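Left out: one protein chain. Kept in place: all the others.
Chain IDs A and B follow the sequence of writing; residue 1 opens each chain.
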Amino acid sequence: MDYIFHIAIIVSIYGILALAQNLVMGETGLLTIAGAAFYGIGAYVAGIFSTSLGLNITIALVAAPLITAVIAMILGTSFARFRDDYFLLATLGFLMIFNTVAKNWTSLTGGSLGIAGISKPHMFGITLLTPESFIWLAVFVLLIVAIICYFISRSSFGRALNAIREDEEALKIFGYKVSTYKLASFTIGASLSSLAGVLFASYLTFIDPTLFTVNESILLWAMIILGGIATNRGALMGALLLILIPESLRFIGFPDEISGLMRQCIYGLILIFLMLYRPKGIFGKYNL
Amino acid sequence: MFYSLLVVGFGFILRSSKFFNVAYGGAFLVGGYAMFLLYRMYLVPFFLAIVISLALSGLYFVLSNKFIFEPLFKRKASNFILLISSFGLLIATSAIIGIIFGNQATIVARHLSDVSTVNILGGALSYVQLATFIVTPVLIIALAIIYYKTRFGRAMRAIENDREMSELVGISTSNITMWVYMISGILAGIGGIGEGFEVGINPYAGLFYILPIIVVAVLGGMKSFWGGILGAFVLVIAQKLTVLIFGGSWEQAVPFVVLIIVLLVRPEGILKR
Partner (left out) sequence: MSKTGKIIAWVIVAILVVWGLASLNKKSTENSSNVIKVGFLGPMTGEIANMGENAQAAVSIAVDEINKSGGVLGKKLEMVYEDDMCTGAGAANAVSKLINTDKVVAVVGGVCSGASLGAAPISEASKTTQIAYCSTSPLLTNSGDYIFRDVPSDLFQGKYAAEYLMKEGKTKVSVLTAKNDWGDGLNKSFTDAFTKLGGKILSSDTFDPNTKDLKTQMTEIKSKNPDAVYFISYTDQSIAGLKQAHDLGIKAQFFGADAWDDTKVWSELGKIGDGAMYTVVGTNSNDQFKQAMKEKLGKDDLIYCSNYAYDATKIVAEAINRAGSTDKTAIKDAMYKTDYKGGVSAKEIKFDENGDPASANYVVKIVKDGKPVELSK
């Protein structure tokens, strides 16, 4: 049973990430690949708070979104002039730089050795040690994030974001401050991602820079694309499927030597065929 | 050095199909591994092996265009879809190559100590490096001539400028595109073979090389033939300087720092068209 709880926790964490990614990329149409960087910043905030500063991890749940928001704000402001592919490249640059800094700033991040022994969350007098207890926290945070995302997409703010995705110029003519909207969406998305980072760090109790690479961001992309871009439901479904599929492939039993590679191969092929035959994704309403 | 060749090939694809086709890294792998299979495993003579490997890497790219990118193009799919599908192709290619050849680095030369060195002007160069130094400029000049002087090159440039317009004036776009893919695939294959000889390639090399190549292409200005080559030199020099000043572990971040600076300061790249 613990395995199912474990997978459920991982799904919740990625669900948060996918929702955040969907807000930025799906609803607003900002091509960002920096998702893993904000996820990583959240995890590192948790790690540093818990080990170097000796603080309770629940404080990190509040602090990480704030810290990330500040970083995202600065980043979003300086990247504001980029469009589409250029924005993508700039965020890719940020992700790579984040990763290198995490590897090299040894005194703060532990360098490539990473940070071990991050404490488990302790709240209301109980420490959430096992997957069965941790799942409640993970699902709780996921719910909050889902509610936030749901309200954003229903609000006038969300409709403005959608309009930016469809036709930025037109919106400008109507007198909307497009760059402010984009910045807000980027910052909110980043803060939400950092929550997932805190959960992940305290669940695994160990983090190192290899966990927050470009592959992680691409996985997030694949999730929201598979589920259908610009739907919150789709983002959650994508996270669920892309965690479950590789895990269930563990049970197929390919010849042992190639099972891992086979998984990657199937994963690649899924992406191709999806693009060829159903680019809308499962729940798609918006065609890329 | 052979970065510039790879960038030229990538630039062709980028300009004619207007998206970041990361499957280019797949062609790189196919070239290198075909060479390994033929030259090292089956002991095929050197030049024959090169020709076959390059043909294969070109073919790989042409087929990928035929079956994946062209149908998507016909549907007027967005760049984003094309990017994702080419990425899927790269992942699948890496994995398949890993299944066939194993995951460890594979060295194409039959024995490393056979790859001897020559001393030129006080610096030691291996034959591969020497060959790169000779072949790269020759190829680049040849490509420049094709690109700027021939009918085919004109057609290529026409497609780059305006695909629909060129179709209207009677250029067979799908035919030309096929050849563009062939040429890029071959260039990627040369890169793969060179890498295989020099230090060995592994199934992950495709992804590892494609990122700096994209950066270089942007850096040099996406629209320019010579810009990419210039970008390659700027990047390599910046990387080496970083290694000297800050240490090797920062090397990976350099392309991206340079990228962000260039994007902020001069988004059209170093060379404008």
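Assume a contact is a pair of C-beta atoms (placed from the backbone, for glycine too) under 8 Å apart; a residue touches a chain by one contact, two chains touch by 3 or more.
The structure presented is a predicted model; accordingly, all values stated were derived computationally and were not measured.
Student: Which of these, A:211, A:225, A:239 or A:272, touches the one chain of the complex that we don't see?
Tutor: From the options A:211, A:225, A:239 or A:272, the contact with the absent chain belongs to A:211.
Student: Across the whole complex, list the residues on chain A that are touched by the chain not included here.
Tutor: 1-4, 6-7, 10, 103-104, 106, 111-114, 116-117, 129-131, 200, 204-208, 210-211, 228, 231, 233, 237, 240-241, 244-245, 247-248, 250-251, 256-257, 259-261, 263-264, 280-285
Student: Which chain B residues touch the hidden chain?
Tutor: Against the missing chain, chain B presents residues 95, 98, 102-105, 107, 111-115, 117, 124-126, 198-200, 202, 204, 208, 239-240, 243-244, 247-249, 251-252.
Everything that follows uses one rule, which is that only the chains that are shown with their structure count from here on.
Student: Okay, in this complex, where on chain A does chain B touch?
Tutor: Those in contact with chain B are residues 31, 78, 81-82, 84-86, 89-90, 92-94, 96-97, 99-101, 103-104, 214, 218, 221-222, 225, 258, 261-262, 264-265, 267-272, 275-276, 279, 288.
Student: Which of the residues in chain B end up touching chain A in this complex?
Tutor: 20, 68, 71-72, 77-82, 84-85, 87-96, 98-99, 103, 211, 214-215, 218, 249-250, 252-253, 255-257, 259-260, 263-264, 267
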